[in-house]
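All protein chains but one are shown at their positions in the complex.
Order of writing sets the labels: A, B and C. Residues in every chain begin at 1.
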Amino acid sequence: MSADKTDRRIKTSMGTLTAETITVRGHNLVDDLMGRVDAASLFFLEVTGRLPSDTENALLNAMIVSIAEHGMMPSVIAARLTIMGAPESFQGAVASGLLGAGDVFVGPTSNVARLLQVEAAALDGSDEEKAEQIVDLYQREGRRIPGLGHPHHPIDPRSEKLLAMQRELGAPRAYTDLMLAVHKAACARRGKHLTFNAVAAVGAIASDIGLDWRAVRGIGLVARTIGLIGHVFEELNQPSAQTIWNLVEDHSDYFDPSEAGVPASPQGRK
Amino acid sequence: MSADKTDRRIKTSMGTLTAETITVRGHNLVDDLMGRVDAASLFFLEVTGRLPSDTENALLNAMIVSIAEHGMMPSVIAARLTIMGAPESFQGAVASGLLGAGDVFVGPTSNVARLLQVEAAALDGSDEEKAEQIVDLYQREGRRIPGLGHPHHPIDPRSEKLLAMQRELGAPRAYTDLMLAVHKAACARRGKHLTFNAVAAVGAIASDIGLDWRAVRGIGLVARTIGLIGHVFEELNQPSAQTIWNLVEDHSDYFDPSEAGVPASPQGRK
Amino acid sequence: MSADKTDRRIKTSMGTLTAETITVRGHNLVDDLMGRVDAASLFFLEVTGRLPSDTENALLNAMIVSIAEHGMMPSVIAARLTIMGAPESFQGAVASGLLGAGDVFVGPTSNVARLLQVEAAALDGSDEEKAEQIVDLYQREGRRIPGLGHPHHPIDPRSEKLLAMQRELGAPRAYTDLMLAVHKAACARRGKHLTFNAVAAVGAIASDIGLDWRAVRGIGLVARTIGLIGHVFEELNQPSAQTIWNLVEDHSDYFDPSEAGVPASPQGRK
Partner (left out) sequence: MSADKTDRRIKTSMGTLTAETITVRGHNLVDDLMGRVDAASLFFLEVTGRLPSDTENALLNAMIVSIAEHGMMPSVIAARLTIMGAPESFQGAVASGLLGAGDVFVGPTSNVARLLQVEAAALDGSDEEKAEQIVDLYQREGRRIPGLGHPHHPIDPRSEKLLAMQRELGAPRAYTDLMLAVHKAACARRGKHLTFNAVAAVGAIASDIGLDWRAVRGIGLVARTIGLIGHVFEELNQPSAQTIWNLVEDHSDYFDPSEAGVPASPQGRK
């Protein structure tokens, strides 16, 4: 731990405090942000370093709203069970639910954005040509294209709404056009209709308004936090956790490990 | 685990899905919310069951913006250290920081709201009379009145801004008036000026726009999530965690437990 | 942020690294701890600064084992739902479940220990006299004495086992005797038998082996971590989260917020 280590400085451009002012991303918090920008604009400022246009703000808010609340989802159930055991920690229950916002439910929006911003950016040709190459690539590597398909519905009304808003607002749509081309190519290759779902719309439109692909999943995290707060607060007023626990216990069958078929030791060497 | 248990149902009014529609708190998600309401309005809907007025929305957004980003705060440092060890989990780093949004930094806004909505509601008299009784009560129980005081500044510019907005918008201010009376009474009792800080302003104004005291800390959780996402994303682009680690190691002195003075066993019986 | 701040040093007696050795709580990690002490002893060393005797170690292990695994408990269900959404983060699922180890399920062991180490330590008299005063105090303040009572059973076999081990090992039992006196006094006061449950036994025996009351809940956290790892691993091999989700959805009834009775605004002022 030598002297040169302590010489190193931490570099940040998020915010800073002095005796007189609070600066957030280059803006005076009190004079320039409070009362002038909304929560979604602040999120945009945090991850891009600039304030959004009205169009960008409208699309961002619509995306957050579209994925915040869908009723009794797994992360919400987890948060309700957590507040039952730890009623002293509202933030702990919200964090518990947020931890499920991973690769399966929230991550795919970032995967769509990465496909567009990173994988397709390395390709040449028209959108149609790039789309063909993307479909080839995913097929070759045995990967599923994120954002396409839905268990029950040929269209996702949330995607339709987001795409309609993008058109009506005259927003940039280069990434969205490319994603629609990928959708078209994938349907043709599979020989059947695949739903262009909300994940695809959010990943593409977020890219078009300027969010880095890694920050796209931030949209889902803000949305989930809002939804989780609502559920944890409802749980405090109208508890369901005990009923959930009872349901799970009543529907569980215990098997002795010897008959359960869970691997008891690694394959191969033993 | 008897039959009557499985008969019990879970009751919720957060949201529900059918084959055709997504309903959020009594509203059609696609037709009535997307493109029409912003993220803060959705938060308001989640915790009150109704959409905010324009005035309520403006104040709510200003409160979220006021406490989202203040640079290198403890929760932000925690999140940066977490993403260093677990770069696969963006949500884990955000959750790690959110766990610090507890009784010391974020909870006091709820404590202000509880003082106003619960403790003062049990009292009779004018605001001035209630304020005297509140100051008495806290003094008698050795509790510190939340929202008053600041290490360095006689005024908190964020409070001034929020109170000015509330006046200009003609918003309801019964709880805020009461909190200002508590502030006045506390200053008189202490014989010195105490800062009416942002915690006091958020707790009071949130009460005036209709948030239950337990939901008030949700404002801080939404704000923190936004700020944490920004810092975790900056950390991915411009890492500081190794420098922070080095700083802490270089400034740490190890003492043998025998000389450290940390209690090695409980008092009294041993 | 003046110069004197950076002069301040961090003082720790947990551990330290040099080029040659790793020191843990005053012991050489490789030479003195690895191969010589078990995981429970390390926990004991961490929170007391000394290694346990054989008796202390035996009791500590028995306490950890007694509360680690009870099947489909709320925290375990939360962890299973979390790994479903975020399969990339084993630690996130474990953390999600651990967040439920709060004031309701795990905290009471610390509350028993605080009753004994702090509240009773301030009293004079014999165990019986202290017990009467404790029962008076809790009754007066409307608090429930932690560790007493059980929904279905007059005895808790885990308590019996822990108390029997304590006797057979000839371990110190001053705190346990006091807690048994509290139990006796509480039963007399209530005029009915109350179960001396595992929470009471763990809180008292942990105090007798020298754990500070605030560290007592660490026993539950170690135990829960072990149990949660088992469940998350089973979930990876034999998923149940989708079934749990389906069960909850199938047993949920959605009510419009206007009819749901959840408070839409704070009482009193509106």
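Note that a residue touches a chain if its C-beta (ideal position, glycine included) is under 8 Å from a C-beta of that chain, and two chains touch if they have at least 3 such contacts.
Values in this document were obtained by computation on a predicted structure and should not be read as measured data.
Visitor: From the listed residues C:Arg114, C:Lys130, C:His183 or C:Arg217, report the one that touches the chain absent from this view.
Guide: Checking the options C:Arg114, C:Lys130, C:His183 or C:Arg217, the one contacting the hidden chain is C:Arg217.
Visitor: Residues on chain A that touch the omitted chain in the whole complex?
Guide: These residues of chain A touch the chain that is not shown: 8-16, 23, 25-26, 48-50, 86, 88-89, 91-92, 95, 99, 113, 116-118, 121, 172, 174-175, 207-208, 210-213, 248, 251-260, 262-270.
Visitor: Could you pull out which residues of chain B are in touch with the chain that's been left out?
Guide: 71-75, 77-79, 81-82, 84-89, 92-93, 95-97, 99-107, 234, 237-238, 240-241, 243-245, 247-249, 251-252, 254, 260-263
Visitor: In terms of residues, what is the contact footprint of the unshown chain on chain C?
Guide: Looking at chain C, the ones touching the missing chain are residues 1, 5-6, 8-17, 19, 21-22, 24-25, 29-30, 33-35, 37-40, 42-43, 45-47, 58, 61-62, 64-66, 68-72, 76, 89-92, 94-96, 98-102, 106, 152-153, 157-158, 160-162, 165, 212, 214-215, 217-218, 221-223, 225-227, 229-231, 233-234, 236, 238, 240, 243-244, 246-247, 249-250.
Everything that follows uses one rule, which is that only the chains that are shown with their structure count from here on.
Visitor: How many links in the shortest chain of touching chains run from chain B to chain C?
Guide: The distance in steps between these two chains is 1.
Visitor: At the interface of chain A with chain B, does the proportion of residue numbers present on both copies reach over half, so same, or stay under half, so different?
Guide: Copies use mostly the same positions to touch.
Visitor: I'd like the Å distance between the centres of chain B and chain C, where a centre is the mean of that chain's Cα atoms.
Guide: A distance of 27 Å separates the two centres.
Visitor: Taking each chain's centre as the mean of its CA atoms, how far is chain A from chain C in angstrom?
Guide: 35
Visitor: Averaged over CA atoms, how far is the centre of chain A from the centre of chain B? Could you give it in whole Å?
Guide: The mean C-alpha positions of chain A and chain B differ by 23 Å.
Visitor: Multi-chain contacts in chain A: which residues touch at least two other chains?
Guide: 71-72, 89, 92, 95-96, 99-102, 106, 234, 238, 240, 243-244, 247, 249
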